[in-house]
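Provided herewith is a single structure, encoded as structure tokens, for subsequent inquiry.
Complex shown without one protein chain; remaining protein chains in place.
The letters A and B name the chains in turn, as written, and every chain counts its residues from 1.
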Amino acid sequence: MSSLNSLEISSLSTYYTTKRGYLKAVDKVSFNLPKGSVLGLAGESGSGKSTIVNTIFRVLPKNAIVKEGSIMFNNEDLLKMNLNFFRKEISWKKISWIPQGSMSILDPVYTVKSQMIETINAHEDISRAEAMEIIYKSLKAVNLPDDVLNKYPHQLSGGQKQRIVIASALLLDPEIVVADEPTTALDVVVQAEIVKLIKELQKQRGFSMIFVTHDLSLLAGVSNYLAILYGGKLVELGTTEDIFKDPLHPYTQMFLKAIPDIRKWKERKLYYIPGELPDLISPPKGCIFNPRCPLAGGICKESSPGLEEVSKGHLVACYFARGGKRND
Amino acid sequence: MIEAEKISVEFKSGDRKINAVKEANITIGDGESIGLAGESGSGKTTLGKSLLALVKPKEGKVLWNGKNVFKIKGKDLKNFRRENQIIYQDPFDSIDIRMRIYDVISEGLTVQGFSKQEQREIIYSALKSVGLNPPEAYSNAFPTQLSGGQLQRVAIARSIVLNPKFIVADEPVSMLDVSIRSGILQIFQDMKEKGTSSLIISHDISTLAYVVDKIYIMYLGHVVEYGTTQQIIEKPLHPYTQALISAIPIPEPNHETEIKLVETNEPVPPKGCPLYPRCPFRKNVCLDNEPKMTEVEPGHYVSCHLY
Partner (left out) sequence: MNRLVNQLLHRKAFLISLVILLFFIFIASAANYLTPYKDPYTITSEQHLAAPYSIPIWARIFPQYSKYPPNTNMDLKSPLILGNGSESFNGTAYTVELKPSEYENLSFPLSWNYQYPYSFSISFIAIPHGQAAQINVLLKQQNKTYFLESFVPSADQILYTYPTCPLSMGKTNSITISSESLSSSNSPYVSTLPGNERYIASAILPQLIFKPGKYSVIISIENIGTSPLKVYIYQPKFSAVGRAYGILGTDNNGASVFAEFVLGARFDLEIAAIATLIIVGIGLIFGLVAGYVGGKVDLFLNALTDFFLTIPGLPLLITLETIFVVSGLILKIGIVPLLIAIIGGLSWMGTMKIIRSVTLSVRSRTFVEASKALGSGPFRIIRKHVLPNILGVVFAQIAYDVPVVILTESGLDFLGLGITKFPTWGNMLGYASAYTSPANGFVWWWVLPPGFAIIFLSVALYFIGSTLQDVLSPYKVRGE
């Protein structure tokens, strides 16, 4: 793998077995996470964001199968690693995780302190004093007073809980942080505070980060790169700037247009993508987006376009995107 | 026209009392579309429900055509229910999943005494108007077979079949994906054009701004500011409103959002301004005196000691 990347995901497919058949939650998704950068993983509900994250952390539910693909980290495939080794040496220590709905992962019957100490002890053989040292440091990093340590989760506000989860993720100074919807349950003002905090921490410590969200406008201010998912497929990949300024995939274009922009409220023009999200168990033939796509032509109903580089570092999976090679 | 005067709602949970709404005034004129924004737990839903007499306030009254809605009974109450409807935040919880879609929508019509033939026609045209086409296919389905977006449309259809004059829409799109949100908001705009007035509750001002004429801002149970959409978006006066608007993420790379409130654990003063602990402009007067609602410019009201 390239030394410029901290994580390389190639051709990852994760399916769920259901009564009706395979649900292709993630289908041949490839992207790299360049060192020291933030990659935004965006898509609507059900597009497979959490499935990718759970595949990386090897915490998939029982009915999930990783059909193919690799996740390279320091020249090793995370998916082939011994699970115990992965649990002890990689997860939390090298790659840490802010799971979706993470505020509820705090155990209501333990104080914040004992939960943090437990996290450290699971991975490092160090004394209690040393552990406390680390904890104080990371609390400071997330701007929380030390006295939250002796509180129980229900005594904290949503924002405080989220800060604690972030602090826990940073305890062991990981190289990569994966945040799955870290602000979804929060108020706009608190969300802005948390996003700002994450941004600052990332700059200070220089870890690489995957920031998963359904809210593209949030990513505009946070991420360097964007990966747009639709129905388990990666439809567009590029720098945040390229994608916002020059979205190529019709889905990305319409998605961006549908995002309300407070600066444009006076236009009072509402855009939306007609139709429904695809059924991932029996997806439409051809391009997964074709039933909702205004550009869809004959070929789109026949075969599924692959990801092609249109300009440097800007990839799109569409037959009709500008500059895209047409196979017909 | 619906008018709430000094509504205060108190909930008891265990031995703790929660003042969900405090002395809130709100007026919804005929054909008006009002937005209600504020942080989570600020009392938006509670205020919306008290307008429809679904929550009993400790104090205050709500006037509907001059009648106090908490006192009306019998036929009056039935008429009140028909003319004033609510759409709930969570369609999964607000629809009884044991009923077919047709029966979900027909419930209001049955209660209000519509005949079976009348019902069929009304229901099919309502399903069409919320974009559930063909109506025959959807009306036989069970709620579990529909997606959240489709279910929210069913909830809307259930309310509009009664042809209400006023609708409270509680976070009608927050459960939905961005790509279909606007489709739902469009339904509200269409209804507004037909003269239905509405109260749209949302914590997301940017969505509200697209559809409503006036915006009310709530903070910890208090209405702290209200005015036309333009006044609120472009010239927010209350420090909380300012913070709320500047915190809205802007879909543009490298845009910096500003954070205008102080982070703190200070308790809210018992008598003063509810924003006191977090307010960057706080003065001594704010600690002991609750600010009064004042009209700063025509139609633009704020309760803050700065004005």
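Quick notes on this one:
FYI, contacts are C-beta pairs under 8 Å (C-beta built on N, C-alpha and C of every residue); 3 or more make two chains touch, one makes a residue touch a chain.
Please read all numbers here as calculations on a predicted model, not as lab measurements.
The missing chain, though absent from the view, touches B when the full complex is examined.
Touch with the chain omitted from the figure is made, among B:Glu3, B:Glu107 or B:Asp204, by B:Glu107.
For the options B:Arg158, B:Arg181, B:His222 or B:His300, the residue in contact with the chain missing from this view is B:Arg158.
Within the whole complex, the absent chain has one touching residue among B:Ala4, B:Ile95, B:Ile123 or B:Ile215, and that is B:Ile95.
From the set B:Lys58, B:Lys78 or B:Arg100, the residue in touch with the chain omitted from the display is B:Lys78, counting the whole complex.
In the full complex, chain B touches the omitted chain through residues 49, 52, 54, 77-78, 81-82, 85-86, 88, 90, 93-98, 107-108, 111-112, 142-144, 155, 158, 162.
We adopt the following convention: only the chains that are shown with their structure count from here on.
Distance from the chain A centre to the chain B centre is 32 Å, each centre being the mean of its Cα atoms.
Note for the complex: chain B touches chain A at residues 39-40, 147, 149-150, 177-183, 185-186, 189, 203-207, 209-211, 229-230, 233, 243-245, 247-257, 259, 261, 263, 265. Per the touch definition, chain A reaches chain B in the complex via residues 44-45, 143, 145, 158-159, 187-193, 195-196, 214-218, 220-221, 240-241, 244-245, 254-256, 258-263, 265-266, 268, 270-274, 276-277.
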